[in-house]
Every structure is written in C-alpha cells, then in structure tokens.
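Of the protein chains in this complex, all but one are displayed in their positions.
Moving on to chain A:
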C-alpha cells in the first residue's frame, strides 16, 4: 500500500510543474551537525550541459542563493521565495538525551516505546526540513524570471562545493543592523499613502494578515505541543493497564499511536502552512516596502528635479536621476501587482488543499479511534480475547509506516 501523505513540495504551495525545469531533493543525509541535500534536476533547457544531474548542497548554500536574489536590484519587483529555515534538531536531540539519562527510571517496555517515538519525531523533523528546502527550490524553478537566474543555475549544476561559508560574526552583526534600519525605514515608507488603490489596500491587508498569521502560527504550535506531550502519559497508562485490563491497554496503545499521527498531521497541514505563509507574507511585505521605497525615491527625485530646474543647476544630473528612479519604480510596480495577485491565488489554493487534507485525515483518524473503541467495548462485554480484526472490514489504506533508518532518510514522496 502506498503511503498516505503527498509530496511535500505541494504542501504549502500549489505549483504547476513545468517539464522544462524540474527540481527536487532526491536524498538527504543527516550528519552530526549538518544536513546534506541531494538536489536533483531534470531539464530540457539549453543552458545546462546535461538533461538530468544531481549535486549535493548544504543549508548555507540555499541561504546564499536566497540572499543573492534579495540583493539583486533586478528582482526588486518580485516576491522572493522565503528562505528555508535552518535545520534544527536540537530540541529532538535534547529529548533523546534526556530519555537516555532517564532510562533507569522506567521499564524496558516503556523505554523502547518512547525511544521509538522520539526517533520517529526526529525523522519527522528531518523530513520537514527536506520539504522546506525543496519548496524553496521549486518556487524558484516555477518563477518565470527567477528560474533563469545565473546563480540558480550554478547552484543546480556546479558539482563542486560552492565555497559558501556561513556568515561570520561581523557579517551577522552587519545584517542585524541592516535589518534594524530597514524596519525603521519600512515604517516610514509605509506611512506614505499610495496613489494606487490596489497597493494601498494590499499594504493594509498584508500588515494585518501577517500579524494574525504570526499569532495563529505560535498558538497552533503550542496546541500541537500539548497534543504531543500527552503521549508519554498515555504510554505509561497503557503499560500499567496492561497488567490489569489487556483490552483497554491495547486500546489505549492504539489510540495513542493514532493521536500521535493526528498531532503530526496537524503539524504538517496546519502549523507548517501557517509558518510558511508567515514567511511568504513577510516576503510580500518586503516587496511592498521596496516599491514604497522606490516611490519615495521617485518623489524625492521629482522634488530634486524641480529644485534643480528652479535654480537651473545640475539639471541634467537631476533629470537622469529622476529617470532612473521613475523606471525603477514603474518596473517594480508592474511586476509587483502580478506577484501579489499570484500570491493570493497561491495562498488560497494552498489553504484549500491543506485544510481539505487536514479535515480528511482528522476524520479518518477519528473514525479509526471510534472503531477501535467500539471493538474494545464489545470485547469487554464478551470477556473473550478476540483476535485483532482491525482493518479488514473497513478497507482503509493503512497509514504509511514511519520508515526506519535514523540517519539516512529517503523521503517517500
């Protein structure tokens, strides 16, 4: 039976895959403190030497690519696909460590079960980070302009190390200050009322939306954590109960596993969705900021030109400067409108897809739990140990097993 979950690339974004350029992450390896992604490309474009090839990339190289887009003036008018978050296994590792330390205080059974679960959690985080990186690449590949970017092609094709090092302390400090300046400026720029109704509306909308998504994202994280933290208690209950009520203990165990799945699904379909759109709405806001900045520059250039003309001094200079600003502004405006419309379409489609899938999964899990509970009750009445009859009368496809294998993960798409 095929695993139930879909290709993660389609999790948060609805993309048309184009035969001329297809990118995916075919493999990934988790090492001590880094993850190595195997980026696989299939393309009919003439730019590439071959039609199909793979390279190995690390997280820093993704960041480098993203940053190169952001810094490129040519792309000021586009929503830059948000960079994938850094792979973070710290929390999971910590839990595993704590489990190892607490090994003496629980029975062997409990320990094995919890270890399995923590390993599954680790694996889930791993799969997610792979998916996030993949989504980034796919968004770039799907974008009509960005897919032609030189750096992108190098990223895809160059099979040596890109020698991209992570930012050192000084550079990080520079970034930090840049961001401070930028957000201050952003407030300034946002204060300027736009002539264009569409953009004015988008500005207000995005601001509110972004904040609410941020809130929803953090609240959903907390809720799902609560969901997950119930699991160890249920585990102990089910092992304790096992000594008394075999049937109920079995039910508890089954229910627990399913509820863990529910939490994982909620995490994937809801929490990740919200997180992703938090980042994308930020990218959209950034676009608006850039446009706003360009508008302010344009208006300033106009004023400067008027002044120059009045004084009849450096008029040519002022004119060229004004021209440049005008072109920049108009270029951004033109593409920004379409970008924002596309963003909306993508967002609606992604939410639809994920909410539908979430509802279907919740429904399926609830039905399964219902069935198991019902079986348990009728078993209890009969007081006869019955062989497990799970799965056969209903014909639900079995929930895809979490693949074993701790370090090397083959994402099953």
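Just so it is clear, a contact is a pair of C-beta atoms (placed from the backbone, for glycine too) under 8 Å apart; a residue touches a chain by one contact, two chains touch by 3 or more; residues count from 1.
By our rule, contacts and distances are computed from a predicted model.
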Missing subunit (named according to UniProt) among the choices "Electron transfer flavoprotein subunit beta", "Sorting nexin-1", "OSCP1 protein" or "Defective in cullin neddylation protein": "Sorting nexin-1"
Touching the left-out chain: which of A:247, A:261, A:291 or A:328? A:247
From the listed residues A:48, A:89 or A:209, report the one that touches the chain absent from this view. A:209
Out of A:20, A:229, A:300 or A:338, only one touches the absent chain, namely A:229
Of the residues in chain A, which ones touch the absent chain? 205, 208-209, 212-213, 215-216, 219-220, 222-223, 225-227, 229-230, 233-234, 236-237, 240-241, 243-248, 251, 344, 347-348, 351-352, 355-356, 358-360, 362-363, 366-367, 369-371, 373-378, 380-385, 389, 392-394
